[in-house]
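The complex appears here minus one protein chain, its other protein chains still in place.
By written order: A, B and C. Residues from 1 in each chain.
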Amino acid sequence: MFREGPKEACGVIGIFGHPDAARLTYLGLYALQHRGQESAGITVSDGKKISSHKGMGLVADVFSGNTLDKLKGDRGIGHVRYSTTGSSNIKNAQPFMVEYSRGKIAVGHNGNLVNTRKLRDELEAHGAIFQTTMDSELIVHLIANARKKKLEDNVVYALSQLKGAYSLVLITEDQVIVARDPNGFRPLCLGKLNGAYVVASETCAFDLIQAKYVRDIEPGEILFIKKDGLKSVTPFKSVKHSFCIFEYIYFARPDSNIFGSNVYLTRRRLGEELAKEAPVKADMVIPVPDSGNYAGLGYAHASGLPFEMGIVRNHYIGRTFIQPSQYIRDFGVKIKLNPVRELIKGKRIVLVEDSIVRGTTSRTRVRTLRDMGAKEVHMCVSCPPHIFPCYYGIDFPTTEELIASSKSVEKIADFIGLDSLQYLSVEGMLKSMPISRKEFCTACFTRNCPVVPDDGGTDKNVFERD
Amino acid sequence: MFREGPKEACGVIGIFGHPDAARLTYLGLYALQHRGQESAGITVSDGKKISSHKGMGLVADVFSGNTLDKLKGDRGIGHVRYSTTGSSNIKNAQPFMVEYSRGKIAVGHNGNLVNTRKLRDELEAHGAIFQTTMDSELIVHLIANARKKKLEDNVVYALSQLKGAYSLVLITEDQVIVARDPNGFRPLCLGKLNGAYVVASETCAFDLIQAKYVRDIEPGEILFIKKDGLKSVTPFKSVKHSFCIFEYIYFARPDSNIFGSNVYLTRRRLGEELAKEAPVKADMVIPVPDSGNYAGLGYAHASGLPFEMGIVRNHYIGRTFIQPSQYIRDFGVKIKLNPVRELIKGKRIVLVEDSIVRGTTSRTRVRTLRDMGAKEVHMCVSCPPHIFPCYYGIDFPTTEELIASSKSVEKIADFIGLDSLQYLSVEGMLKSMPISRKEFCTACFTRNCPVVPDDGGTDKNVFERD
Amino acid sequence: MFREGPKEACGVIGIFGHPDAARLTYLGLYALQHRGQESAGITVSDGKKISSHKGMGLVADVFSGNTLDKLKGDRGIGHVRYSTTGSSNIKNAQPFMVEYSRGKIAVGHNGNLVNTRKLRDELEAHGAIFQTTMDSELIVHLIANARKKKLEDNVVYALSQLKGAYSLVLITEDQVIVARDPNGFRPLCLGKLNGAYVVASETCAFDLIQAKYVRDIEPGEILFIKKDGLKSVTPFKSVKHSFCIFEYIYFARPDSNIFGSNVYLTRRRLGEELAKEAPVKADMVIPVPDSGNYAGLGYAHASGLPFEMGIVRNHYIGRTFIQPSQYIRDFGVKIKLNPVRELIKGKRIVLVEDSIVRGTTSRTRVRTLRDMGAKEVHMCVSCPPHIFPCYYGIDFPTTEELIASSKSVEKIADFIGLDSLQYLSVEGMLKSMPISRKEFCTACFTRNCPVVPDDGGTDKNVFERD
Partner (left out) sequence: MFREGPKEACGVIGIFGHPDAARLTYLGLYALQHRGQESAGITVSDGKKISSHKGMGLVADVFSGNTLDKLKGDRGIGHVRYSTTGSSNIKNAQPFMVEYSRGKIAVGHNGNLVNTRKLRDELEAHGAIFQTTMDSELIVHLIANARKKKLEDNVVYALSQLKGAYSLVLITEDQVIVARDPNGFRPLCLGKLNGAYVVASETCAFDLIQAKYVRDIEPGEILFIKKDGLKSVTPFKSVKHSFCIFEYIYFARPDSNIFGSNVYLTRRRLGEELAKEAPVKADMVIPVPDSGNYAGLGYAHASGLPFEMGIVRNHYIGRTFIQPSQYIRDFGVKIKLNPVRELIKGKRIVLVEDSIVRGTTSRTRVRTLRDMGAKEVHMCVSCPPHIFPCYYGIDFPTTEELIASSKSVEKIADFIGLDSLQYLSVEGMLKSMPISRKEFCTACFTRNCPVVPDDGGTDKNVFERD
């Protein structure tokens, strides 16, 4: 009856030592909204009393001035969550808070664990009860069961049991704890705002609250932030890093720095590299907005072709279309983007995109371009073909649904209706990265999984959900 | 930081073996709505899959046709809950469902335990985490921790740990379990609807779904209802019964049978007895609607005074006034009831009421009667003075707030502004009961507590809440 | 395309000269909520600026403390409305406010006009446009088109065009105007609260705000209330009065005085008269709550049979069941009322009701009584059979739907499943009235229409609706 939890794309934030912790956490979540739009939550503490508020929907809908005023304290954590499963439920909103022998503790998690089944079975065998299928609940159970004298030791023990990806923020009555898994799958940054410590999934959250970036939380590092300061421990065996390369390509905001470097500049370089690998004879470069914008700029620059923002985005699409339903998504394609007929009529176009997942959305777009008179449509993708799902927290469809897992590039071009289709090579992708190629997890392009799931990682087990 | 949970007044229902279990549970909750208006929930199973829906508010607001259609199965349990604390929260809605080593289990609870603190400390010391302060969560923890081979034995073990009041319904994938504490504080009835088994807090639920009353669940009895039939066990040492006498006086619906006998007829007898003990020279008997209606009828009949429904109830008071706030409650007094001026002008009135708690509401009412020209206002109450709070699930105010705990009858009459005030005696109350006087808990009138709380039962501990 | 507007049952209130006019109007509407639950509205003026708020639903849902705070002024009018048609629409909420040559004017109307078609045709022929089908809009058009020098004269002119029933409150920037049609179909009372003038459909509104009843607005009277005092005019030819007798029987609140006398005492007398006309050999009298309560008391008293409140009302039926849908209504019958099985088993019952409209609800109730073991069920109705719809503002079904319009009393008894059925005679009804029998409209029992509708009053025209 129990299945591996839903893959989640999430964002986390934490702060310690600022009188308006709740409002800063709120603003930070605003900046991280792209990492999860399903639910949002904030838990704060004034050193003695923990208060929490969470709800379904966007940060702006979940919190009001009144709600924030009630969240009193100088330390707090926040979380935004996205799930593609039907289980949109307030129960699954985070931070996840419980009471146990030491008092209260709340946790916000970004990433995905790959040995939850085993850990959960063990806990249940000892009498544990579970109210959700979230990794967060499992983590708290492990902390409560560690039963060492010091909270620090319990946290270290609990994390030592975990396999997979986690960028974590925890809060108790008196401290904020921050942790990143030894592989470092997901980003996590440390900043300062006047005297206060801040952590966030991406630096764009620091920009909004005017905090200063200090450094990344190291893979395998745990921070205990208390009144008497920040204590860093790195209790786990060091392993090869596995930074998620797809955060650079697609997921993170372009104005963020992650893994120590800027996303916008990296995406532009991917486009430049793509122009070298995949030259096309055409009249103009048009990015798919906004995902292809930055690679498009790089492609145009490197190729010398004019850059045109020839597909216009409708900014007023309303709430309905944010819902994760297949029907709506297709309808959304037509409503969200419209090409500029006068610009493209009779023209040869290079369409730059950052990825192709199912191919259906691209097919609709290309058809629209042709209907409006485009003479040729060539597509250039700023990463290699996606052939494998992600075990570590990016919510891809199953292997079967990934068009590149079963179709050749030519077949995909046919399916989408292109004059030509070219992907960036794995080599080209790695070459464009701002840091050493050895740091990355590229499993979705290469099937090289840095951490093998307990269940062998067959597709089925990974993606069966409650 | 942990405190004894809020006292709750609740209603439960269970059904096994009917194709439309959800809809019948829904209707049953409708009939039990007077036992709790804060939240409502239903959990059903089709033998393999458990589904649940719960929400804040009245049964009619929480469930729609759509919601009920999604609750598929031939067995189910339901719960309505009321809490006077500020913690109106969806987290506290029941049935409370978890997953543990044997699968899923959900529980709905009416009553109040008096040794939760101790049990919770023990569980937390062994690594348990708690997400709520509800007794239900504690009970599930105990079942999950029993770790005997058979579910039945786990349930028996868990219940054997409990002290206090519980009328319980539980559901797992394949069975419905029903239990009543050995004292039998709260009512719980067994019925049949065609081939299906039904249990409910009161028989009024049976009337609505046209089920036939069979018998009460016995104090200390546990029912395990499965595909192959109903199994009854009575594993606990038999103790003196402690049926809540206040259910007869005030809490249950008059059209219900509880503890084997009818409520309406009992209340009428209380009024008749009251007329004998407390005769008044007056022109008419007016009940406070609707609480005093049935004792009022008895009083009028036994005294020979004319019965008049001289205080009119406004049925359209809307949602706002259901909220448990002191400000609104006072406002509500004036809006809810209005006397008939032409009827009472210049008249001597016997006002019959079923209880006085704080006295403030009565005071407002009596003042209105006088403003409208009543010549004399005498009040007769169909039970003895309330001098002690309830540890077993009725939500009275603290001892300090109970007017009779500190004031003499004369002082209360003065406070309310009466020409005379008379309460029914303990003896008269017990004499009016349809069953042996030995069966009852009368702690709120006599301070004789059948089960002493672990913390000694000081007022303070009982009523401190989260 | 245009049809006669929906029949409405409504309540109105007006106040002049109190600093908290909005809040008093609000409380008054609360007391009048039984006259209309679909929408509520308040319009106030501070002498210069008019403000308005209205909404769908109960008074308590439409207004909050904030809304009331924004309605500044010392004079105001209020309205509650009920319509059985599907056109539940905010457009139809009142007071209905417009701007015209003299400034702003708003109107709240209780009653129904019978020459709207003709008036509307004339106005449209002169270029008028209509946004609703409400009588209120028509009345305002007439005022705006009168084009006499003084507002008073315009109002008199406009009302002189109307045929049918109206109890009206109007407000302009500087005055409140109150009017009642010459027949006086609907009640309308004048009161004082300290120095302020108050008018309301029923005196129960005065009780709640502690105003003192002064007198009724006379049929054909118009009050102009301004800073310099109240001016009463009676410009219309005096006609025979036609007070709605059904207000006494059913519609008004028992604690109200209307047409100068109390409703409760009148209903009790109807029951006493009924006992004389329709004696039954039985064990007890049970009223259908709450409609049959007062006639039931009278019946029991006059007959010497014991009075029992043997059908219990569920007070927590929630919002859903207030909706005017046939499906819900039937479901509601079963949920709203439950007999006390122990009381009625084997007994002969006189069921007292204030009216039978379609007969379907009564049938369900009687069936339930029999299912629970009642030996005999006799029904006594405290008015004559309803054989004709109402043109003047009570929302009955069409003639075809009125069971008594086509079925004999015996056939109705058969349909409902009674041992016997007896109605009060027209003579008995009139005899029970507190004022002269000549004052009443009894059209729904006798077909004697005091004011003949323009369209001849065929059923069809009256009840065809948008």
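The criterion applied here is as follows: contacts are C-beta pairs under 8 Å (C-beta built on N, C-alpha and C of every residue); 3 or more make two chains touch, one makes a residue touch a chain.
Keep in mind it's a predicted model, so treat the numbers as computed, not measured.
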item	value
Touching partners, among the displayed chains, of the absent chain	A, C
Chain not shown: contacting residue from A:257, A:355, A:399 or A:442	A:257
Hidden partner chain, touching residue among A:343, A:394 or A:451	A:343
Where the unshown chain meets chain C, residue by residue	1-2, 90, 97-101, 103-104, 121, 124-131, 133, 140-141, 144-147
Interface with the unshown chain - residue positions in chain A	27, 30-31, 33-34, 37, 57-61, 204, 207-208, 210, 253-255, 257, 261-262, 264-265, 290, 293-294, 297, 301, 306-310, 312-321, 334-335, 338-343, 371-372
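One rule holds for everything that comes next: only the chains that are shown with their structure count from here on.
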item	value
Separation of mean Cα positions, chain C and chain A [Å, integer]	61
Averaged-CA centre spacing for the pair chain B and chain A, given as whole angstrom	49
Shared-contact residues (touching 2 or more other chains) in chain C	none
